[in-house]
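Note that this complex is displayed minus one protein chain, with the remaining chains in position.
Think of it as A, B and C in the order they're written, each chain with its own count starting at 1.
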Amino acid sequence: MKQHHDFHVDSTRYLDDHGNALGDLPPQAEDTERTLAAYRNMVLTRTFDAKTIALQRTGKCGTYPSVLGHEVIGTAIGQSLAKTDVFVPYYRDQAVHILRGATLLELLLYWGGDERGSAWKNCPEDLPIAVPIATQCCHAVGVASAFRIRGEDRAVVCCVGDGGTSKGDFLESINLAGAWHLPVVFVVINNQWAISTPRAIQTGAETIAQKAISAGLPGHIVDGNDYFAAVEALDTALDRARAGKGGAVIEAVTYRLGDHTTADDATRYRSAEELKKAWEKDGVKRLQNYLHNTGFWSPNKEKALQAECKQTVEKAVEVYLATDPEPPTAMLDFLFESLPAALVGQRERIAAKFRGGASGGGQ
Amino acid sequence: MKQHHDFHVDSTRYLDDHGNALGDLPPQAEDTERTLAAYRNMVLTRTFDAKTIALQRTGKCGTYPSVLGHEVIGTAIGQSLAKTDVFVPYYRDQAVHILRGATLLELLLYWGGDERGSAWKNCPEDLPIAVPIATQCCHAVGVASAFRIRGEDRAVVCCVGDGGTSKGDFLESINLAGAWHLPVVFVVINNQWAISTPRAIQTGAETIAQKAISAGLPGHIVDGNDYFAAVEALDTALDRARAGKGGAVIEAVTYRLGDHTTADDATRYRSAEELKKAWEKDGVKRLQNYLHNTGFWSPNKEKALQAECKQTVEKAVEVYLATDPEPPTAMLDFLFESLPAALVGQRERIAAKFRGGASGGGQ
Amino acid sequence: MSVPEIREVTLVEAVNMALAWEMGQDENVVVLGEDVATNGGVFRATVGLKERFGFKRVMDTPLAENLIAGTAVGMATQGLKPVAEFQFMGFIYAGMEQIVSHAARMRNRTRGRLHCPIVYRAPFGGGIHAPEHHSESTEALFAHIPGLRVVIPSSPQRAYGLLLAAIRNPDPVVFLEPKRIYRAVTQSVPNNGEALPLDTCFTLREGDDVTLITWGACVQETLQAATRLIEQGVSSEVIDVATVSPLDRETLLCSVAKTGRAVIVHEACRNGGVGAEIAASIAESAFLDLQAPVVRVTGYDTIMPYYRNEQAYLPQVSDIIEAVEQVIAL
Partner (left out) sequence: MSVPEIREVTLVEAVNMALAWEMGQDENVVVLGEDVATNGGVFRATVGLKERFGFKRVMDTPLAENLIAGTAVGMATQGLKPVAEFQFMGFIYAGMEQIVSHAARMRNRTRGRLHCPIVYRAPFGGGIHAPEHHSESTEALFAHIPGLRVVIPSSPQRAYGLLLAAIRNPDPVVFLEPKRIYRAVTQSVPNNGEALPLDTCFTLREGDDVTLITWGACVQETLQAATRLIEQGVSSEVIDVATVSPLDRETLLCSVAKTGRAVIVHEACRNGGVGAEIAASIAESAFLDLQAPVVRVTGYDTIMPYYRNEQAYLPQVSDIIEAVEQVIAL
């Protein structure tokens, strides 16, 4: 006696590589203002990214992970999230942070090696950047649990890379989201690479979205360079989540157009042709084309936007470069709510040393 | 533009609760000798189990996890595994260990608090009992990797509980099995409970087998109390694995008929009715009925088998009870291949102390 | 539900009492872990909480320690005060990354924007005839991690008062409960919600000749040794460190300044145990006070044997007496 249990995931795409509609667009496409704001955020993010890489190259910033190729999905996430929702990032979510209200200065400070870069005055409930891969997924279900416990109609978006989906944290967390029916949407930014490890080596699964099935969650694939596919999927999943209908996993298929970080050289492990093909699918250009074709954009508008974004970034960089590091004593000031007696002597030593003009040093 | 990706798992059953065939039986059913040997192993396991619980109750054994309800699937695993395959157990696999060649004495020593209980002379490559849940899954893919690296046509079976499928180790390991195309079959013993936590709280997934989909592996469900469904699934999956066709996940649906361990009292969290219903599906009785109905069994044979098993167990218990504990110095003798200089003094202290007649003590 | 003012309770009952008290006072306190709700915990530490505070605040989790540890972090950033149980300390390692890399760092990382008022509870230590991995006492691992507090009660009263303090503390606390003495003794514990301080050792007995420094289940043997030593004319000061990190060196140094001798007793392996830090601190700061080297009485540097031989590993009263005799002889 045999029985079948069937499952599926679906994938969505609205725009072709040139920004032409492949058929009917979702209702989101009617909100031109939102679409224009999205495009602006993509360009700002890309401008910020290029500048930060340049800063790193000249020794003015630490190791930095380029967001090139993630601007569209990141912008869609930032727009779909309500102010009262919580965002749980990984480390390549610049496009989202900007929309959430983290300042460019804060982002520069963070990657420039200054803890104040995570103090985020304007999005105080968002989780900080998570460096240990996939660990943030557990935080996301924790935040979502808090919403459920308190009966709040808020939701969480958690980002994770394709590489991150191999780590227990992601798999355990989607399972909890399914078991507890939590208002959390996991967005897997499948950019085809985890440093030098291609998607095919990461998992034998045909899609990453199907990992949702293991948790009893719905899984969707969207073209992560297709703004309309992305916002539709996000809006839908977040509305469901806020309405108490549970979580989801969205696989956003895109490509990491830059090196993994400024410490990486991607030419070692991937071909120029592959990269070239990926650029043909660039979602920022695609949306620009779409706006052009639909009459909402022009070369002049583009020029003005580029200039505005450049200026915004330059201003932030100026302040960043003029910001002194924290006093070394800060390393003990945020460890606990108040300094334990056991550490008072250590703080005094640091204070005395740096008053004395030392440039470094332990105890 | 929408696209669908479809997945499924299937479930198999051959015998009804009373041991009657529900339709055609698989070829395995023709091997009566094998079936009779299976039944014998189930009875021996059950006899051993009852005796060990009795020993624990009288202070002659440590905390012990009853195998009641796992005899059928365990026996199927033990039979399907070739001598040259490797078994990677969790802690409720007595039925498998016995077929692999671990002696009853060894099993008693293990649960009686003696490390020699894992020295397994007859199945020297099998992994020892794993207490930390699901951790053994990573070992299983490691063993399977060794087979693949050396090009051997051997396979691995790894057991894990339904509770264990929530832990990253399981999910990460099935993913590796899929990614690396490893010869490893994961058998999830879904006995409906993880101590007091029911299956429904463990995961929102409709089946556990569907977790295989997240790894790109085939997933099967078998009635774990149906010997024929179990051996067929195991034989098939192991043959595939040995032939280099990759791994699988088998969910064996059964029920934990006893308390979680001798330290547990299941009446605190589950109903007498539920337990009663589960007994109606008991696979040992079911196979006995089948053998009866097909003319291969009789009350006399049953009586003889019971007596034989009882004697076998009693003999092992006798030796167990007469076995002195290891000398305390043994606690340092197997830590490293040879005792590091740093530990020589500690070993001397232990030796001197216990020569001096101490009954305990640190350094 | 009326709670008697003073109850005669065991250590594990005191844990339960403190949990119930604080959950009653502060709706942000939630409990999560394996088998903590319906079953009330495998040691019954959380018994009755689900019935009283409901499933929303007392949560049976899927079986995944990493998830438990990390979910608590997420909850904490939302202002909840999660008390997360690891069923045994031997299973805490899967949660290590979340504890070390997140719970302990969230406040520092965000410059105070988010913080983690989490209590990670775990029964710890050996001697209960359980299988492998059920006897861990690796408190030293957590004591070495900045941003964590490590607290170990050794009596019902301290279990009650320290757990209340741990829950109220705005930073993460690893709270290790010596399961060997979960039910060893009872004590009168007023159920009044009074917390104990998290930054001082407890001097259990005053004395002049030697300072005995210990924590956890070993407090029992150490007190017994002190009693027996009196018969030999040796007066011991017995200190329960209790808050193993950050460490109250003051109390320890004051005592050693008086006695001139120290013996440290712990169940964990000697090499790199918390005793090493205490011995190093005393030897450094009380160099001129010391009349004898600081001696450690500990488990051996090996894996705790299964139960047939576990007593051969655990420090005994006679080991402590022997060590004291040794330092007194100098």
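The rule we apply is simple: a residue touches a chain if its C-beta (ideal position, glycine included) is under 8 Å from a C-beta of that chain, and two chains touch if they have at least 3 such contacts.
Just so we're clear, the structure is a prediction, and the values are computed from it rather than from any experiment.
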Just one of C:T61, C:Q78 or C:T138 touches the chain that is missing; which is it?
C:T138
Missing-chain contacts on chain A, rising order, are 62-63, 91, 111-115, 131-134, 163-164, 166-169, 194-197, 201-203, 263-264, 268-269, 325-326, 328, 330-332, 335, 342-343, 346, 350, 354, 358-363
Tell me which stretches of chain B touch the chain missing from the display.
86, 88, 115-116, 118-120, 124-125, 127-128, 130, 132, 135, 137-149, 168-169, 172-173, 175-176, 179, 334-337, 340-343
For chain C, residues touching the missing partner are 66, 90-91, 93-94, 96-97, 100-101, 104-105, 108-109, 132-133, 138, 140-141, 143-147, 245-247, 268-269, 271-277, 279-281, 283-285, 287, 290, 292-296, 301-303
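Rule of thumb we're sticking to: only the chains that are shown with their structure count from here on.
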Taking each chain's centre as the mean of its Cα atoms, which chain lies farthest from chain C?
A
Separation of mean Cα positions, chain C and chain B [Å, integer]
35
Cα centroid separation between chain A and chain C, in whole Å?
40
Touching at least two other chains at once: which residues of chain A meet that condition?
168-169, 172, 175, 179
Scan chain C for residues touching two or more other chains and write them down.
62, 64, 66-67
